[in-house]
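Report on the following structure.
The complex appears here without one of its protein chains, the remainder shown in place.
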Amino acid sequence: MDSAADTLATILAGDRRRIARAITALENGSAQAPALRAALAAHTGRAHVVGVTGPPGGGKSTLVSALIKSLRAQGRTVAVVAVDPSSPYTGGAVLGDRIRMGEHQGDPGVFIRSLASRGHLGGLSRAAADVIDVFDAAGYDTVITETVGAGQSEVEITQVADTRLVVCPPGLGDDVQAIKAGLLEIADAFVVSKADLSDAARTEADLHAMLALRRRQDPLPPVFRTQATTGEGVAALADWLCARSARGTRLGSAEDRRARAVVRRAIAADAYARHLGLTLVEAGRGHATVQMTVGPEHLNFNGGCHGGAIFSLADTALGMACNAEGEVAVLIDGHISITVAAAPGSVLLARAEPVTHTRRLGVYRVVISRADNGAHIASLNATVYRTGKPLQFAAV
Amino acid sequence: MHERPPKVIVTKIGLDGHDRGSRVVAATLRDAGMEVIYTPPWQAVASVVKLAMEEDADVIGISSLATDHLIVPDLMAALREAGLADVRVIVGGIVPAADEAALLAAGVARVFHPGADFDDIVDTVRRLARERAHGATA
Partner (left out) sequence: MNAPHEPAAVTADELAQRVARWRQAYDAAVPAAEPVRNRSGIELKPLYTALDWAGPSHPEDSGVPGEFPFTRGIYPSMYRGRSWSQRQLVGLGVPEDYNERARELLALGASALSFLPCNSVFRGYDADEVPAALLGTCGTVVNHARDMERAMAGVPIGDISTALNDPAPFTLLAFQLAVARRRGVPWSQIAGTSNQSDCLSHFVANHMFFRIALPGARRIVVDQIAFANEHLPRWNPLSIVGQHMQQAGATPAQAMAFTLASGIQYAEDCLARGMDPDRFLPRFTFFFDISISLFEEVAKFRAGRRIWARLCRERFGAKDPRSWRFKFHGQTSGVDLTRQQPLNNIARVTVQAMAGILGGLQSLHTDSYDEVFSTPTAEAARIAVATQNILREEAQLTEIIDPLGGSWYVESLTDAMERQILEHIDRIDAAGGMGAAAQQGLVQRWIGDSALAFQKRVDSGQQTIVGVNAYRVDEDPASYPSLAYPDATRMQAYLADLAAYKAQRSAAAVAQALDGLAAAAQSTDRNIFAAVVSAAEAGATHGEICATLRRELGFGQPLTVV
């Protein structure tokens, strides 16, 4: 069996067969896997990771296929991680997503890999993060993740992406509400697919209205309209995507990108964050925003949000922000001040920013507010100790 | 180590479009706990090779009616050329006895005929996938 270093070399060289085998080794949690993960980490952060998700029947695969065509026309190489559900009873799956992207079957600049949602050790988003890192290291410009169906995995996977697209079919109507709680808040853009259908305009209007109500942020995420079979609207979407990764709006410098890649992995590997349902909204060098929807499991005996959950949310944002440099930093002193009770069902955003740092210490402030109206909930002032040790994600 | 379930491609090359049989096989393999990639008919040989490579497939199942089996040797050659000689290939459908021998000689692991026992198909695929996993080099 090849060493991790040899495998890495073949991945960096773009050897497609070895890339595929490396992905399998990571999926299986082979003996080589932890070393390979560590080796890959230094070579990630260049790719623009685009997460595509949305309710079933929304035309995601068709859209992704059209998007690939546009991106290829712009000279970008594209890798796709297509996630399909496995049967909880038999463990088997029909991986049908990539089939809908059949027009690219001859293009060497496109690599599609299917991922069944089966009981992945460490969780599905962890497995997806592994595949993304392999493609990232192999030099693919854009890595698209596509999740099918409804479920927590939808949200989980998207949190590892740099840009999140939520695809809605027309006729959603009141079901705009049905867009999985949390997706509406973290989406960077919405796409109304099948624009030729009569209720497409209505759905677009509904989305605009909902965004204006529930998100206070400047600017609001754009809503695109596409008809993937004719290609209408797809070029505009592709242009927007390319502009994002070229300008690095949220991704910043190369260091920011690398930080972002690290944070992606970190939150995917954080069992406690998953347990609480925390999702990453954005991150860069030294800063991060994490989101939590106050659910029944977060409530105290009074029916309000448990202070510990608020602290955990703030602490996770803190952890993401200060570990984004790639070295381990641990909380040594933190003071939380909760001024407003967070209502059950509300969506909270915790943004961690650096205040100052010395060689060994870092001072951060985390502010938690409501996503819909910006109301201040709590703030955490914290000091962390920078150990100087490299980040190592928990082994399987 | 957690071994992944067998990854199987069920596909048709050539010109025929009847896929009832291949659909039932795909569903049966899925129900047996395998990960199946089921393609529409008329796949080009090069596409099947690319698919097998990207998905790191263990077994390719070709469904063949009419005379499509005549180009299976082309697929075997293309797989070898791409460094995928370890991927197992089985063929199911209408294959005359004389042609069956030729297919096996070309490297096809097994030919199934109409009326084949589905347990036999499932067991064969499982066995072939296991062989590949254990014989495979990194």
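By written order: A and B. Residues from 1 in each chain.
By definition in this document, contacts are C-beta pairs under 8 Å (C-beta built on N, C-alpha and C of every residue); 3 or more make two chains touch, one makes a residue touch a chain.
For clarity, every value in this text was computed on a predicted model and none was experimentally measured.
J.: So one chain is hidden, and I want to know which residue out of B:R30, B:K50, B:R88 or B:R110 touches that hidden chain in the complete assembly.
T.: Considering all chains, including the one not shown, the answer is B:R30.
J.: In the complete assembly, which of A:G57, A:P108, A:G374 or A:G388 touches the absent chain?
T.: Residue touching the absent chain, from the options given: A:G57.
J.: State which residues belonging to chain A touch the missing partner chain.
T.: These residues touch the chain not displayed: 57, 94, 96, 99, 102-103, 229.
J.: In terms of residues, what is the contact footprint of the unshown chain on chain B?
T.: 14-20, 23-24, 26-28, 30, 36, 38-42, 66-68, 70-71, 74, 94, 96-98, 100, 113-115, 117-119
We adopt the following convention: only the chains that are shown with their structure count from here on.
J.: Could you put a whole-Å number on the gap between the CA centroids of chain A and chain B?
T.: 35
J.: Sort out for me which residues of chain B touch chain A in the complex.
T.: Touch residues, chain B against chain A: 1-5, 26-27, 29-40, 43-44, 46-47, 50-51, 53-56, 82-84, 136-138.
J.: What does chain A use to touch chain B in their complex?
T.: 1-2, 7, 16-18, 20-21, 23-25, 27-32, 86-87, 90-96, 98-99, 102, 105-106, 111-114, 116, 118, 121
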